[in-house]
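Every protein chain except one is present and positioned as in the full complex.
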Amino acid sequence: MKRQLPFLLVFLFGAFMVFQYYVPHESSEFVYEFLLDWVMIIGIFALALGIWSLYTVSVDKIRHKKENWAYSYVTLIGLFIMVVLGFTYKVGDSWGFYSVFVISLMTLLGFLIQTSVSKDKGLWLGLSGLSLVVALGIAFTDDSWGIAFMTSEGLSNTMFTNFADFVLTPILATMFSLLAFFIASAAYRAFRARNILATLLLIAAIIVMLRFNPYMPFGLPEYMAKTSNWLMNVPNLAAQRAIVIGIGLGIVATSLKVILGIERGYMGKG
Amino acid sequence: MKVKLLIMVVMMLALSSFCFAQDNATEAGTEDTDTTAVVESIILPAPPGNLTGIDKPNDHGHAAILSWDLSPDDGAGENSVLKYEIYKWVPQLMLDINLVRDSLSVIQRILRNTTSGITEGTQADSMKIVFEKYSRDELFDIRNTLIAHVKQENTGLAEASNSYPENGAWLFVDKKPSGTKSFVHIGSKDFKSAGFVPDFANLYYRVDAVTIDGAKSSSKVLGPIQTSGQWYNTYRTPVVFSVLFFTLLTIYFVREARKGADLYVRPLGGIEAVDDAIGRATEMGRPILYVLGLGSAADIATIASFTILGRVAKKVAEYQTELLVPTYDPIVMTVAQEVVKSAYLDAGRPDAYKEDTVHFVTQSQFAYVAAVNGIMLRELPATNVYMGKFFAESLILAETGALAGSIQISGTDEIAQIPFFIVACDYTLIGEELYAASAYLGKEPVLLGSLKAQDYAKAAIILLAVIGVVLAQFEFGAAFVNLFEVAN
Amino acid sequence: MTEKKNIFDKMMTLDRRWVFLFLIVVCVATYAADFSIPINTEQETESIFNFLDSLPPDDIVLIAIDYDPNNLAELHPMTYAVVEHLWRKKVKVIFTSLSQLGPAMADQAIRDISDSLKIDKTYNYNGVEHNFKGREIVNGVDYTFLGYKPYYALIILGMGQDFRLNFPNDYYGTPLDDLPMMQGVINYDQVACVVDLSGGNITDAWISYGQGRFNFPLMLGLTGVMTAQYYPFLGSGQVSGIMGGLLGAAQYEELADNPGRAKDGMRVQLFAHYVIILFIVLGNIGYFMSRRKNLEGGN
Partner (left out) sequence: MKKTTIITFAVISALFLVSWIAKGMFTEGSSPFLDGFLVTLAAFLTLAIMSFLYKDNPYYKFAEHLFVGVSAAYAMCLGFWSTIVGNLIPRLSSGISEFFKVSYIEGDYNFIYFIPIIFGILLLMRLSPRGGWLSRWPLAFIVGTTAGLNFVRYLRSDFINQVSSTIVPLMIDWQGFGHFFSNLNFSATGQLVMMFSNLVIFIGVTCGIIYFYFSKEHTGWFGRASKIGIWILMITFGASFGYTVMGRISLLVGRITFLFRDWLEIIS
């Protein structure tokens, strides 16, 4: 029962989605939209599991003083400060008590981590109790903060957007730009005319890369541009289509195997 | 009590601004022509002829297809037609409901603090002034009552439309450039929306030919027609046949395989390398890194990757090597934990399984890459396996892995990323090979059976394409090609 | 391997950090340095340039800035190059922007280009030196900006009848009839040609509703990925010229001898490509030489 029921569910929902595809009627659409919503909602619950996993792995590193354990503090601080900023906002212009509130929450979390990793539990527990009191004190007595986000005042939590704009975006863009370097090093390392396949790869890449090179004699540049256009439009189209057909059939076959319960590897051994 | 009173106010407001609304309705279509310089003599264009309409087939209802003959003055004759305007007749009840709908949207904007876009002096503005006097709690109540009211009134629409042409008005629907001969009016299915078109109610349409001067002449009125949803989409019949074809083929070959038929599978370089790579890792005493990519558990590439992960994990458990599986998607993490755990169980070493073998990193593409890069350079895995869905990060991962000196095996169905894996990895499974690999690794006859079915489907495609190419040289070939067009 | 590494072995196994360093140095240097690279012009761009260059002063060209900020990197350089060329030649321009997010961006571009017209410049193209005095570009005299209206197919059709139909006032609210350059300008008949710069399917509307019905010369500036799919229209003569992506813009700048953003971008691109090709070649020389040595050693 424990093992078979999930596969029965897979079959039922899978078969339903196949039938649903042929029924344009509103009621079928209605159920379809429900199901898609559910998948998203379950995903958020799973995200909580993920965050928990990130937290335990980091704390575990600190506790056992594994290599580079100190950096786990950076991860945890980044994680918690974003969560706090994402769920609260300051009312009005004054930073005053709001920043104390955020800081006391952060120290609370820091002390709690210390409590779980350190031997001297009493001291850290006491300290976290203290910061909890401070945070609660501000939370109940001061009205300089609120818990809302979708409303226009929550969106203007400057520190949340600042973190997104000045920490997330630059790192993301820089990671992305590393591709320029790696594309160069990959080309250098791998484009060797070892055999016929590697040679074809190499020649096609060089023709396309030279498509706008002006320093060539005998009207070669124009020829290069035309050839690379042709390469991108004709053989490329053919190869893409062949791959798409293959992938499509692979997806279809795997989906079918999943629905029929033939393929069970994704849930451990069935 | 208060709420009842408010409904009255809204309805009063609705009635008082009714004339205003009606003006709005008829003028909506002409907003860009009414500014035209006055022309002394207006010559009316010939009206479009032969207006016909049907319920849009194979849909969820609420939509109709109209078609007409071009006005004789469109592209010929006086050549004066600029556009066609489509109008729909609606009963008075619909106009009333529309007013309530408008007030609902105003309330919504007040609740969301987005009233800044409302221009002064409009109907919405006067509604805003009325509603802003109430507290949020009251507004929520008003809103709920109004929605219930709209819902209640909507049930009467079908009957109300029987009164045509009395008790109603023409509403502007859309405009189309000259030369257009048909129009699909897709109404909303949401009764709270202004574009709502009720099913099983009589609908009346007319089409006006409009000249540059704004002179217009109307076609004959079409109607009544009714819309409805269908229970079977006939456009998709080819898909039914291919589903049947493919399912039967798969089931047949799986049965054959179960009976013990000998099925050949051509060797796949990347997959044969996996076993060697695990052995190598054991010799070197270094871990194996398995990356499932950015796909969610819903992506079939990820599901195929789970099967491969299961095989790798089992081997790893047997050889007593370390396995690292950082994941991007929390659900993928959950599934991967199941897979690895049961693989260790199968290998008879459940004690060696650690909960953090499979761990979550973050759900941000490049943060995930940064972390995996870090793992590669610090743990120095002997082998990196990338299987699943990959995007721009493919090359960053593969190059960093090469820098760390790992053997790299990859497989993805993202066509744009295959070139980078081919260039930077030692072995690459191209597209479909990834799916085949999961069957191949299992060496289970049932899985191999479905590979056989896939191959027959490919043979069918080639056969049909060859026939099609030959037929395409002749006039009647088009009919054959049309067999494979799925309209919607 | 005990034998000493010779230069070819080194070429083959160069530390990739040298590749990285070389690439970043070349990119920064070409980005910062101010020099010009030759661009090979293609016929598709030349035909646009030659047509626009042959226009006498006071002719009118309609430029449709139909892209939004997403495609700014590729299409903005075209706007700058084409408009500056036209204004230097004292050709008047009518701008439209039929993409929703376009008008503010187009307005900014028009102001920018107006500023650059204040300086004297000498261009040298087609073997002739052209001296242009700096002058003030005046709204309503040198250009009219009509702005944005929804339903682009209808707008394109409507402008074939009368610009005033959809745009009684210009973008800044002035009635068209009050603008000096619009006196007597009714519809496409008074316009020498239309240049559509677009990153989406508005181009299709210009081809079928605009050129197809009113038969004016139509020239396109497209994003790199779109270009190939519009070549058939060039063959059939519906389109008189195409500029494709950053490369097309750079070609126009080259033809007009007016290096700008596109050529700056192409400069970095070209040299970065060279660096990569250079390293591929190095790797291959090393590979072949050391393989030959190994074969000889084997014998």
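A, B and C label the chains in the order they appear, each numbered from 1.
We adopt the following convention: a residue touches a chain if its C-beta (ideal position, glycine included) is under 8 Å from a C-beta of that chain, and two chains touch if they have at least 3 such contacts.
Every value quoted in this text rests on a predicted model; they were computed, and no experiment measured them.
Could you run through the displayed chains and say which ones the absent chain touches?
A, B, C
Specify the residue from the set B:Q108, B:S126 or B:S218 that touches the hidden chain.
Selected residue, touching the omitted chain: B:Q108.
Taking the full complex into account, find the residue in B:L44, B:A158, B:V221 or B:V265 that is in contact with the omitted chain.
B:V265
Where the complex has a chain not shown, which of A:L79, A:L127 or A:L220 is the residue touching it?
A:L79
Provide the residue numbers of chain A that touch the chain removed from this figure.
Residue positions of chain A that touch the missing chain: 2, 5-7, 9-18, 20-21, 30, 34-35, 37-52, 54, 68, 71-72, 74-83, 86-87, 148-151, 160, 162-171, 173-181, 183, 187, 196-197, 200-209, 226, 228-249, 251-252, 254-256, 258-259, 266-267.
Residues of chain B in contact with the chain that isn't shown?
108, 111-112, 136-137, 140, 143-144, 147-148, 236, 238-239, 242-243, 246, 263-266, 297-300, 303, 331, 334-335, 337-338, 361-364, 366-367, 370-371, 373-374, 377-378, 416, 418-420, 422-423, 430-433, 436, 440, 448, 451-452, 454-455, 457-458, 461-462, 464-466, 468-469, 471-473, 481, 484-486
In the full complex, which bits of chain C touch the chain not displayed? Write them out.
17, 20, 24, 27-28, 31-32, 73, 231-232, 234-235, 265, 268-269, 272-273, 276
FYI, only the chains that are shown with their structure count from here on.
Viewed as a graph of touching chains, is the assembly arranged as a line, ring, star, complete set, or other?
complete
Which pairing of chains accounts for the highest number of C-beta contacts?
A-B
Going by the average position of its CA atoms, which chain sits the greatest distance from chain A?
The most distant chain relative to chain A turns out to be C.
Based on Cα centres, what is the most central chain?
Central chain: B.
How many Å are there between the centre of chain A and the centre of chain B, using C-alpha atoms for each centre?
Averaging C-alpha atoms per chain gives centres 21 Å apart.
Could you pull out the residues of chain A that touch at least 2 other chains?
183, 185, 187, 189, 191
By residue number and range, which residues of chain B touch two or more other chains?
none
Taking the touch rule as given, give the residues of chain B at its contact with chain A in the complex, in rising order.
Per the stated touch rule, the residues are 58-61, 112-114, 189, 229-233, 236, 239-240, 243, 246-247, 250-251, 254, 296-298, 300-301, 303-304, 306-307, 310, 327, 329-331, 333-335, 338-339, 341-343, 345-346, 356, 359-367, 369-370, 378, 392, 395-396, 398-400, 402, 413, 415, 418, 420, 422-424, 430-432, 434-436, 438, 442, 446-447, 450-451, 453-454, 457-458, 461.
Show me the residue ranges of chain A that touch chain B in the complex, using the header's touch definition.
Spelled out, the residues of chain A in touch with chain B are 18, 21-26, 29, 39, 42-43, 46-51, 53-54, 56-57, 60, 67-68, 151-152, 168, 171-172, 175-176, 178-179, 182-183, 185-187, 189-191, 201, 240, 243-247, 249-258, 260, 262-263, 265-269.
Where on chain B does chain C make contact in their complex?
Residue list for chain B touching chain C: 32-33, 35-37, 82-83, 175, 177-178, 212, 403.
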